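To start, the structure itself, in structure tokens.
For this depiction, one protein chain was excluded, whereas all remaining protein chains were kept in their positions.
Labels run A and B following the written order; every chain starts at residue 1.
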Amino acid sequence: MTSADAPIVPRLELNNICKRYPAVVANDGVNLQVTPGEIHAVLGENGAGKSTLMKIIFGAVKPDSGSVRWNGQEVRVATPQDARKLGIAMVFQHFSLFDTLTVAENIALGLDQNVNMLELAEQIAKTGENYGLELEPHRHVHTLSVGERQRVEIVRALLTKPQLLILDEPTSVLTPQAVQKLFVTLRKIASEGCSILYISHKLDEIRELCHSATVMRAGKVTGHCDPAQETAASLSRMMIGEDLPPSAHSEPVTLGESRLLIRQLSLPKAHAFATALEDIQLELFGGEIVGIAGVSGNGQQELLAALSGEDRRAAPQMIELKGKPVGNRGPESRRKLGQSLVPEERLGRGAVPEMSLTSNMLLSHQHEPFVSKGMINFSHTIQAAADIIARFRVKAGGPAALARSLSGGNLQKFIVGREITRQPDVFIVAQPTWGVDVGAAAQIHDEIRKLKQAGCAVLVISEELDELFELCDRMHVIAKGRLSPSIATASATREKIGLWMSGLWEEWTTAETVSLGKTGGNGSRKKKSYSNERGEHA
Amino acid sequence: MENFAALIAASINSGTPLLIAALGLLINERAGVLNLGAEGMMLVAAITGFAVAHQTHMPWLGFVAGAVAGMLMATLFAWLALVLVTNQVATGLALSIFGAGLSAFIGQSFVGQSLPAGPHGIPFLSDIPFLGKALFDQHMAVYFGLLLCGGIIWFLYRSRAGLVLRAVGESPESAHALGYPVRKIRYLALLFSGACCGIAGAYLSVVYTPMWVEGLVAGRGWIALALTTFATWRPARVLLGALLFGSVTILQFHFQAIGIALPSEILSMLPYLATIIVLVLISRNPDWIRLNMPASLGKPFRPGSA
Partner (left out) sequence: MLKLELRAASSRSMAYLSPVLALLLTIFFGALLFMALGKNPWTGLQVFLIEPIRNKAAIAELLLKTTPLVLCALGLSVCYRANVWNIGAEGQLIAGGLAAGSTILFFDTGTPGLSGGMVLLLATCAGVVGGSLWASITALLRDRFNANEILVSLMLTYIAQLLLMYAVNGPLKDPHGMNFPQSKVFSSDYLLPHLFSGSRLHIGFIVMLVASGLMAVFVYRSFAGYRLTVGGLAPLAARYAGFSSRRALWTSLLISGGFAGMAGAFEVAGPIGQVLPSISPGYGFAAIIVAFIGRLNPIGTIFGGLVLSLFYLGGEMAQSRLGLPSAITGLFQGMLLFLLLACDTLINYRLRWQK
């Protein structure tokens, strides 16, 4: 890229950036260079320090030491306003949007000067058209889908005419098709001279989109490279320091009896911002892992609440657990029938942050010998917690450690362990490895496979397609509150799942069902088709 | 006819302190801060206003003193709830308890003292038959309250500062991420609220019952809090609600005139019963509240690291 006569002044140059927090060194001597018009990836797993680095660039956090050069000049970015003045714009992973305000109002708040609302609406429409980010300026943000909300964030950033655009994990909320559309937008922005910093841990995307990459691990930079020249294996080696653990292949298991049957489950919205569920059908058998894929906000939370018993509005026969109608029963009734559930949120739902691991046992262990005659048996509970810590290799200060003192991965291991030790017949888990380091994620996947081997019926709801493709025997897709029929993982492709995520599964179903010999998600017939088609499950 | 006009006038008079206090509370709640210390702020402002007006013989100075007292109390609250990030509910309660103690303490030397009635009425307009007596013969503070209401409507919905305030109340985390000084904005909102509760408290002791007794405020701070919820945080509805409550308060004195023979203690319960009833009516539908309530109301905000 450098011509013989003049070296190109980097748009952004970070030298030896350090930032330390009470419990952790977030950034340790980080160097980074981005040239104008370059799409530069920052690659690293959870906890590598990427977010902190971006916050430093964006002015939300002050570095302890090190320098920042902008277009060759040393600068101090003390506040987000400073960053915006320089021409740095950021789209966060967790959006900074205001639900009850309109798109135009949200965008106005991201601009530093007072704007005429009519002019702004025009600008939003023009920018949207230009970059493929269509938006209606007067809609309230809470009515928008997650993908549309991201567009608001990007348009807001673009209207500040940035020279550097930072995107933090932008594709975690997009279908595969939407990801491609985003890439087209980003390439256009880069071609106009704006540099892009692309933070992600998705190796395939980085190899497809980015011109160069900086890899981080545990706060340090472990390498700079051209991702197109690297393989997924070499990139992940730089990212986690060792080779990815090979994914275990599960052996075929004899399918057990029907453990969970969801039949025509329809539920209206519980409140204004929720999603209604429509005619959901699903059947789960012992000895298999079934996945539900979908972009967040399409009804996963509502379905999970109906399955856990936190939402008891369903008619009893809409959900059957081991043959018994439980649609309107609470969580403890379902536990008594052998269901275990790991919720999406760890702190605050799966565990009480301010309580010890011992006390957190009692959330789902409410029976003898943990509790007898209304009194808690502490010695038994402490022992059980200690057993889980040992068996699942949870790094914690002991059973008395507070839940919030554990790292995300360790707490997740504890919660998963807590639910597995109940020896369930049905195991439901949502986002099992979200925000969890690679080692813990592999361990959790292993445990899930062991459950399947033991004959448990496992349901995994996840937004990470990779995870579902790796774990599941077959998958459904949830979109706008409706559930697709299931498809065997071996016959599924990312493109197809991506289409299904937009709700477009009817057409595929007809083609598919010809070979599978069924229509729609009716349990018994599906079972028959399995044995016909695959011959693996007896 | 005369009586009816007097009734309307009295209702407006009675509703004014509620209106001004509730408008102030509306602003700080829109910013996401729950200040349950309204009663305490009004009490301290009431005694301060009374004491100053009494000593200086200048009632308007009493209002200024009341506003200042309210702002000082609000600052105390802000320091705890915004800087030290204490539990907002507990801190507000502490403010009310402290305010009750402080006002009783200062007020003990003023018990039973009274002030002369102040000037009132808009010239010419107050001479209109019926309407003049009903609407235009009030103390200046009443008209101030109406102007305040209009001003707040413009501020919230037409100005950028008002938009920022609403954004802060909706999601302080997002506002902070965009670079807005959330704490400063909330502090300013609290100061405004303190000044309003201060003026309302001073009105009670300097104009409404120009005399000091302990318990003068009689729960109006709490009623003002209920009023903001009842109005779903919209200024125009606060005006309506204040008028309603003003009427209910006056009604208890006129029941006997109309021939309803209830013991006076039972009649005195009316404003409190009315508060409970309106709270029930507005809270019944959780969606109304969810769509209108500032989402971060009462939640602690720590502009910390990741």
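The criterion applied here is as follows: a residue touches a chain if its C-beta (ideal position, glycine included) is under 8 Å from a C-beta of that chain, and two chains touch if they have at least 3 such contacts.
Keep in mind the model is a prediction, meaning the values are calculated, not measured.
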In the whole complex, of B:Gly132, B:Pro181 or B:Gly219, the residue touching the missing chain would be B:Gly219
For the chain left out of this view, which of A:Asn27, A:Gln163 or A:Ser364 touches it? A:Ser364
Out of B:Ala5, B:Leu72 or B:Leu102, which touches the unshown chain? B:Leu102
Touching the hidden chain in the full complex, which residues of subunit B are there? Just list them. 36, 40, 76, 80, 83-87, 89-91, 93-95, 97-102, 104-105, 107-109, 214, 218-219, 222, 225-226, 229, 263, 265-266, 268-269, 272-273, 275-276, 279-280, 283-284, 286, 289, 304-305
Could you list which residues of subunit A touch the chain missing from the display? 22-23, 308-310, 330-333, 335, 341, 343, 345, 348-355, 359, 362-364, 366, 371, 374-376, 378, 402, 405
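Keep this in mind: only the chains that are shown with their structure count from here on.
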Distance between the centres, which are taken as Cα means, of subunit B and subunit A, whole angstrom: 46
Given the complex with subunit B, which residues does subunit A contribute to the contact? 21, 51-52, 55, 59-61, 79-81, 84, 92, 95-101, 105, 108-110, 114, 271-273
State the interface residues of subunit B toward subunit A in the complex, per the touch definition above. 160, 163-164, 166-167, 170-171, 173-175, 177-180, 286-287, 290-291, 295, 305-306
